[in-house]
Structures are given as C-alpha cells and as structure tokens.
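Data first, discussion second: the structure below is written as structure tokens.
Only a single protein chain was left out; the remaining protein chains are all shown in position.
What follows is chain A.
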Amino acid sequence: MPQRTATIGSSVGLHARPATLFVQAATATGLAVTIAKEDGAPVDARSLLSVMALGAGNGAKVTLTAEGDGAEAALDDLVRLLEIDHDAAAA
C-alpha cells in the first residue's frame, strides 16, 4: 500500500486550521486515507476529531497511507500540505 512520511510544519501543530485544511484535503481525495504518529495506530484522515486527537505537534513525524486510483499523487499533495507552516504563510 502506498505510504509516505511527513514532518508537521505548522508551528501550532496539527490542529486548528492546519488540521481542518488537512482533513478537507484528505476527504476531497475520495480515498480511504489514514494518518499515524510514530509508533501509533493509524486513524481515519477524514475524521477531524481523530486527527486532532493524535496531538501531533510541530516537528512530529506522521505516516500517511492510502489505497486506490491516484493514491500516490494524492499522498504527495497531502505531505506537502502537512509540511507547510500555514500560520507563517498567512502572516
């Protein structure tokens, strides 16, 4: 199954606006995307509550998986999204 690792770039960690953007993007892929913290169990990347509850802070490493058509490209996009600092970009 296609898999990627990403480092959380958001200075506030993967919650608030960065988590919302990520979940919206994961949902938009139409694929069953999962996200896991190092040594953690994978959770549904389309679930904002599950993603926030990961508590992935700035610099945390996460693993994404997805299956189906276009999974490779979708994962690449999601990794990019996770690695930008949205707050710095907005300021």
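We adopt the following convention: contacts are C-beta pairs under 8 Å (C-beta built on N, C-alpha and C of every residue); 3 or more make two chains touch, one makes a residue touch a chain; residues count from 1.
The criterion applied here is as follows: contacts and distances are computed from a predicted model.
Student: Have a look at "Phosphoenolpyruvate-protein phosphotransferase", "Nitrite reductase (NADH) large subunit", "NAD(P) transhydrogenase subunit beta" or "ABC-2 type transport system ATP-binding protein" and point out the UniProt protein name belonging to the hidden chain.
Tutor: Not shown, but named in UniProt as "Phosphoenolpyruvate-protein phosphotransferase".
Student: Using the document's contact rule, name the residues of chain A that touch the chain not shown here.
Tutor: 11-13, 15-17, 19-20, 23-24, 43-44, 46-50, 52-53, 55, 57-58, 91
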